[in-house]
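For reference, the structure discussed in these notes is given below.
With one protein chain held back, the other chains of the complex are shown just where they sit.
Let's turn to chain A:
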Amino acid sequence: MCEVLAPGLAVSVLRAVFQEVHVQSLLQLDRHTVYSIIRNFMRTREEELKGLGADFTFGFIQVMDGEKDPRNLLVAFQIVRDLIVQEYTLGPFVEELFEVTSCYFPIDFTPPPNDPHGIQREDLIVGLRSVLASTPLFAEFLLPLLIEKMDSDLQSAKLDSLQTLRACCAVYGQRELKEFLPSLWSSLRREVFQTASEKVEAEGLSALQALSACLSRSVLSSDGEDLLDSFLTSLLQDCRHHLCEPDMKLVWPSAKLLQAAAGASRRAGHQISASVVPLLLEQYNQHPQSSQRRTILEMLLGFLELQQKHGPEEADDNPLLGSKATLCSVVFSAVTDPSVQLQLVGIRTLAVLGALRGLLNPADVELLVDHLTRLILHEEDSKSCEAAMEVAGALAPLYPEAFSGRLVQVLSEELQTAPQEEPLQSQHSRWRRCLQALAAVSTHSGIVRDTVPVLLQCLRRAQKGNVPSGAHSVVSICQSLQRVAVQCQQDPGSGWYFHQAVVPCLLGLAVQAGMQENSSPALGKVLLEEEALTAMVPVISAACTHLSPELAAQSASHVVLLFLDGELAFLPDNSFPRSFQPFQNRQCPALAQRRLVSLLMAFVCSLPRNVPIPQLDRLLHELLALSCSCDCPFTATAAAKCFAGLVNKHPPGSQLDELLEAAVNRLEPDLAEGPHRHQALALLLWVTKALLLRYHPLSARLTDKLLALLGDVALGPAVGDGFSLLMADSPDVLCKSCHADVRLMFRQRFFTESVPRLVKGFHAAAPDAKANYLKGLSHVLSHLPKPVLVTELPTLLSLLLEALSCPDCVVQLSTLRCLQPLLHDAPDVMSLHVDTLVSKFLSLTESPAMVIRIAALQCLHALTHLPPPVLLPYKPQVIRALAKPLDDKKRLVRKEAVAARGEWFLLGSPGR
């Protein structure tokens, strides 16, 4: 429309509107039209409108004066903002323009119920704020208004004022703020000192920070005073003395105010730290009590963290440099204090201190590392020890030599010479601590090259039986190795080093153990225990996931040929007494050797998808045969998992189809009868999962098979449990981190496909098989994302309620855990069943299993989220019934009973 108007017409139209139309006496819709006309002209005829000068501004002020409708206000606010931002002439009408908009501040608007326009209070607040905070011209009028409203009793008004002040600071400068600084500061201080609300406190602090940032930003005129300087001086004057009263309520608000202001800019941080840090150090030494010292140190830590945030100072200018000696002695005294709480803060401070660049000299660093070493080795409290390990890990990349030369050195000596006079228990725990510390500190490529050989040496000694408590030690060593592997993943150099050093060594030791078994039964068996092998899996897996394809392929050919053909050449110390042939014939040593298939699984299933695996087809068929025929469940499951992991990554095509066909043909007879039914079921479950994850069409057929087996007398319960395997994330294969093909919505898909059939099967099943269906269903539901569950609930609720009466503990527990979130999220649907829910929950509070009593009480607690009118009829009954679990023999049950009963007492009572 606007394009066809002749030049000049826009101005005439607007003049006519301003002069002839009394806008505020029009209907809402017509007023809206007027605003739209003006807005459209501003978009297309900016030049012409600006020709009107201040008349346009004045005209608009008259148009919007008295507007009340939120729909129109949103447009009007936009117009005013554009007037200012696009620099229309405001002329003498600045104050009028401010008045006509600021009269809405703070916005007080609640949308009517069933509002079709969807305007929220927040929309108006943002609209108005963008007007008020758009120009420094409004400052002289707005700042007094904000100061006044901060004093309001309404929390919303306080918050709005603080947020608006923060927005203003983005455009204001010294000049606008100067006159109001004292009153702004006293208002902000009052809010932070006295408020009961964390929200007001947080907004107050961020407004103060914005204010300080604004003052730091302003350019100084040559003769003008530095307002930042005087502002911070008055802050310090009002807050400093509170920092000297570490027991009183105002100590933290004062520290937070100072930290907010100091966080705004380096200059502000510098000025405040220069004054506060020496004071806090002095206070620390004056207050001998550890609780007071802790408060002081926590504040100090806050200031040091700010210093760290602002980055390195120019060397001569660092405000901490002057007090460095005291600072170090304070922090070191804190980490040696007997109070664990103070120690923990001290350790956190140590981390920040170490990370501050250019502060510590080599001697300080050595002292720091020695303190960490002492904490790690000798501190009795496990929290302090763990914290010290974390800090060591964080600081090691900054001072690799100091950590290698001191901490790693001490730890490896400690591992080799365990004192004999200690009791076994403490010997073992100290040993584990060293292992953990070695892993924690391996955060730098140089250090990794020192720590990995130490860890591997421990493993060799474990194999020879030279370390405390066998398999547990192997597990601890593997946990440490795994942690190192994860820390190496981001750095290709360290990652490859780790892979080359660790994978052949682990395989070599295990192979050796597998061969020795026959000759000397007691020796070397430790590494073949299920626990030990399971612990090695994540180490190998983590060492493989991040390799580059070329290196991975190179390593893959070694490992696969080791298992298929017994090629031992790449293993260290490769003088083995006999051959390694895990997939061949049924001799006795092969039985032990077969257990190592779990390590093969860890390796091949973690490789990136584009790494070629040599002789894949042969490998797959060997695995298939092993998984169906092996008597040992551990080996069979490992082979099945390995097979499934490879199938999941296998490229689609006829080869895959043939392979799957072979697998199904192999499965079916074993599944029907014979000694290996459970092995066949495990294979079926894992293959189903592998296909389910990648949306392979065959997964539907396999799921059918599983559903049919639910009715089986012998296998049914195991199938029911198997549904949790299908739905859960497995840690070692078929997971995202080992590059498996996992589609995003596979759970939802499985849910929609299988649940109707589960329900149907449940109704058709024989009475004693019903529990299997319920078990399967509850596993599926408990792994489903909540939003999906809530929408599907109405169809399933009756079944879930029935599941509550099922005597099987697994079903009861998972049903309760399923219902609990629904009580929060779908109160309307649940309200319809309140009668059943109350009685079933109450009866489950008497279950013999503690976990079920706890879950039932949590559900009773969650019930209070339903609308009170629904619940009130049950209040007396529930309160009476909950008196009994108050006297439960288990404390954890009583705790839940207290929480639930307390909420029921408050129901419908005043003051809730």
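Rule of thumb we're sticking to: a contact is a pair of C-beta atoms (placed from the backbone, for glycine too) under 8 Å apart; a residue touches a chain by one contact, two chains touch by 3 or more; residues count from 1.
Everything that follows uses one rule, which is that contacts and distances are computed from a predicted model.
Asker: Not counting the visible chains, the remaining one has a UniProt entry; which protein name from "Purine nucleoside phosphorylase", "RINT1-like protein MAG2", "Cytosolic iron-sulfur assembly component 2B" or "GATOR complex protein NPRL3" does it give?
Answerer: For the chain not displayed, UniProt's protein name is "Cytosolic iron-sulfur assembly component 2B".
Asker: Tell me which residue among A:36, A:156, A:233 or A:291 touches the hidden chain in the full complex.
Answerer: A:291
Asker: Would you indicate which residue among A:20, A:47 or A:153 is in contact with the undisplayed chain?
Answerer: For the chain that is not drawn, the touching residue is A:153.
Asker: For the full complex, which residue in A:16, A:248, A:325 or A:832 touches the chain that was left out?
Answerer: A:248
Asker: Need a quick check: the contact residues on chain A for the chain that isn't drawn.
Answerer: Given the touch definition above, chain A has residues 153, 196-197, 247-250, 291, 341, 848-850, 883, 886-887, 889-892, 894-895, 898, 901-902, 905-906, 909-912 touching the missing chain.
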